[in-house]
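Quick one: this structure, given as structure tokens, is what I'll be asking you about.
Shown here: the complex without one of its protein chains, the others still in place.
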Amino acid sequence: MLDVGRHPNIDLMAYSEVEEVAGDCGDFRVTVRRKARYVEEDRCTGCGACKEKCPTVLPDLFNEGLGTRKAIYSWFAQGIPSTHTIDPAHCRQLNGKKCGICQKVCQADAVNFDQKDRVVELDVGAIVVATGYKVFDPSQIPEYQYRQIPNVITAIEFERLLSASGPTSGHLHRPSDLLAEAEIEALEKDVKKSEKTLDRFEQKYDQASAAFYDAYQKGEYAGDEDREKWAEKYAAHLALVEPLEAMKKEAEGFGVAKRLAFIQCVGSRDFRFYPFCSGFCCMHSIKEAIIANEHERETTSVIFGMDIRAVGKGFEEYKVRGGNQSGIRYIRGRVAEITEGPHHNPVVTYEDTRERKVVSRDFDLVILATACAPSEGVDRLAGILGIELNRFGFFKTGTSRPLDTTRPGIFACGCAHGPMDIPESVAQASGAAARAAQIVAAANLRKAS
Amino acid sequence: MEIGIKMSGKKPQAEELRIGVFICDCGSNIAGHLDCASVTEYASTLPGVVYAKENLYTCSEAGIGEIQKGIKEQNLNRVVVASCSPRTHQPLFQNSCAAAQLNPYLFEMVNIRDQCSWVHMQEREDATQKAKDLVRMGVSKAAFLEPQRDIEASLIPRVLVIGGGVAGLSAAQSLADMGLDVILVEKDAEAGGLLRRINRLAPHGEKAADRVLEMMESIKARPNATLYLGSRVEDVSGYIGNFEITIRPDGGDAIHEKVGCIVVATGAVPLKPEGLYGYDGTRVVTQMELEERFLSGSMDAQRVVMIQCVGARCPEREYCSRICCRTAVKNARLIKEQNPEAHVHILYRDMQMYGTENEQMLWDARGEGIRFDVFSPDRPPVVREDRVEFYRPLTGEMMEIPCDLVVLSTPLVPREGSQALSQLLRVPVDQNGFFLEAHAKLRPLDFATDGIFVCGSARYPANVEEAVSQGLGASSRIATILFKDKLITSAIVAEIDPESCVGCMGCMEMCPYEAITYLPEKNICEVNTVLCKGCGCCAATCPSQSARLKGFKPEQLLAQIRAV
Partner (left out) sequence: MVNKDILVIGGGIAGIQASLDLAEMGIHVYLVESLPSIGGKMAQLDKTFPTNDCAI
């Protein structure tokens, strides 16, 4: 990534979109909108002082909503370019409320609330489409209860939990536990406030609240409005403290998720959504199970699939090793339903087709291996570029020229072309580069030194 | 400004050291966790240091300006930057020095971020002290740095493609279209590889012969592509940019050529499953033999059973050959197309129909009445005279399928000659005998040995579309090299002192890049500086310290260590 940012021959336009393409192979005129970041890209050094002070907290999409970010943010710490961006939908200053703290603390004088989108025109000879894919949203499968049960998550969310740079520093905390801890934190704040209020009364009347309340309940202080207030506050306080203690006790038993279930083909090989196979999700689940086991040796995983497709170089060996050394069991069957059991444990009901049994079993965490779907806006982009989509919704390419789209001079590679893993994407990317280079070969002097 | 430094292992005497040290705050990344001002002050007291400056962001325009100003105004002859990891900005800082007329190899970088502030975030005092120690080490080494010159080599804009199958033809055509000369060497009398034996292609049923013809016409139409059929590559010597090759046509005289890069596209062959499932080549055949029957019109079986994973995904051969499932489905559908009354039954472990088109084929096949049954590898099917028996785990029953033809789907295996070729080119193969690329994920078509690339089934079983894409990919990788005027490689390379080398060849065994050769007439080893990547393995191994890595010589490293 760094090489891209530094290469003299690459003009990196991040936070930008292609709006229009005119012309033809060899002579395209492309209109690109460079969206306003409200931060001067060449001044921002990525130091992060701004986001420390920003008051607006939002879900962090890079961490799939499992963590938070501020209205001024960087997509991720090692991102290229390293500049920050202000989210115009949520920034206070940009929405008419007074703030501007980021501008005040920025030592590089990079914040600029007056920045506008810039529209640039590019003349190019060829275009390479490498727009990737979109992760299928499993809330479309009601029987998996993805939004209802907190401990049912997607593969990419699991990836963020496993990541040392993720929201839990690589500890596999269950989302239900994280929610409980957040609730405990909020309750503790309320309790502190309540204690302050009670303290004022205690000072005033030189009496402990508990003793006062006892007496109050026995009928003393009847008619005393001030003391009535005190009693009210105390009752409210108790109503906070009791559940808080119970929650804290339960939280003592929180550990990391150790019994994992991976459900393959969520959205894939499914007539309701995408009939095709997403290619890499079997391997992805195996990898996640192996790494989870590395983090915590007691972790066991069950992978539910129809066919376990480990077809790339080294993949079958990896899968077998996972089964032998990392506590993975492969069960052939599609999961019928997920319900929630005690302790927020997801309960998976499935048919083990090899054993010919229908089973319901609970796990600590269920991970849905979601489909690799055509990316957001692919129809619009196809329209802008004047190229066709194939029947699966990806960019259509030729039979004997597999990287050429339906329009000369425009090429597709990677998941924009169809679901594939990283080595295939890389090989195709080089291939598309070759095709594009051939178009402009005549115009370039091929003096690259 | 170059300085004559004696390589005597002692501190340089020729000219007074004028070291400039630039301490980076890195915003709050470093300054937030240690006292940069104090480190800068400390740096200014170190021997040889004439200038020390603290910067907010050394990598910013302002920071670079400070370095260049320092070099000019203070007459610096060494620069030390204490900041982040060399992986981030070392090239930037080196280029900045060069732009200010200081040899870029007289620059040393000290990491006080990843290796200090980031890992000692709550220990300000200790972190500050550690940063001072690291700076002192860097300055001590800097005193021993020597100016270097990048290494240049010429590049011959011609490519050798070994193998005239789909992948090789694709690579050759693409290279030719990019203006490079191509020599394609194919051992058979005709090009096309395995495709010549195949009937039709998935997923659209195109005739393989048509595709071969199309690709052959393509190559013939390109004047800068030369095809040697019925020929082999007999010898290869040299290195990236300058390979010398010998081509031997069958029964002909040797042809000598010079090329800049080489593509390995030698493909693979289907396994002949001798001893498995009663294979006899007549009633129990391979998928390839089925293809040949289609082509010759002698495919007339009415009841066919196909068995997957024959000789694959087993202890002898652990890998999955990935294209046999789609081949079986393709052929099953062709049988049905030819004869809708035919019975076709596929016995499998996993149907590896990855991606969009393959999965669609599977669905269509089921719709056409082709039967699929999973079997367990510990209870494989048994082939009898007129039927196949297998245990069906999904119903717990023993099944019998009457049949008049059994087709075994076997994996592609490496060609017999691939071992020899790997030795000739000095490129590795993996435990299955397929050529091993430089990096499984990010460099699937490169070899670690510079200038040599791989594509198609020689690397791992690939279908036609994948082989074509990979051939294109290899051509792009080559263009990134051969489109340049010359090859420039880093000066940080190893050198072997011919006086003290005893020719033990320990360094050769260690070198991952095949960059060292043994010269028998002198009984010494020699480093090819173009291939050398400066990893230092040879220098660490050499028992006589004859192998030394420039920029990391013993005296330089020892100065660093002693400064702790």
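Per-chain residue numbering starts at 1, and chain names A and B are given in the order in which the chains are listed.
The rule we apply is simple: a residue touches a chain if its C-beta (ideal position, glycine included) is under 8 Å from a C-beta of that chain, and two chains touch if they have at least 3 such contacts.
Just so it is clear, the model here is predicted, and its values are computed rather than measured.
For the chain left out of this panel, the touching residue among A:A71, A:L198, A:V348 or A:A433 is A:A433. From the options B:H89, B:R326 or B:R477, the residue with contact to the unseen chain in the full assembly is B:R477. When the full complex is taken into account, the listed residue touching the unshown chain is A:T131, out of A:T131, A:S209 or A:Q264. For subunit A, the list of residues touching the undisplayed chain reads 1, 3-4, 7-18, 26-28, 30, 32, 37, 62, 64, 73-76, 78-83, 85, 122-133, 135, 156, 159-160, 162-164, 166, 170, 283-284, 286-287, 290-291, 312, 314-315, 317-318, 381, 413-416, 422, 425-426, 428-430, 432-434, 436-437, 439-440, 442-449. Seen from subunit B, the chain kept out of the figure touches residues 439-441, 476-477, 479-481, 483-484.
The rule is short, and it goes like this: only the chains that are shown with their structure count from here on.
By the touch rule above, subunit B contacts subunit A in their complex via residues 26-29, 56-57, 59-60, 87-88, 91-92, 174, 177-179, 204, 206, 211, 214, 313, 318-320, 322, 350-360, 363, 374, 376, 393-396, 434, 440-445, 455, 459-460, 465-466, 468-477, 479, 483-486, 488. Contacts from subunit A toward subunit B in the complex involve residues 2, 6, 45-49, 107-108, 269, 275-277, 279, 307-317, 320, 332, 353-354, 356, 390, 392, 394, 399-403, 418-420, 422-424, 426-435, 437-438, 441, 446-449.
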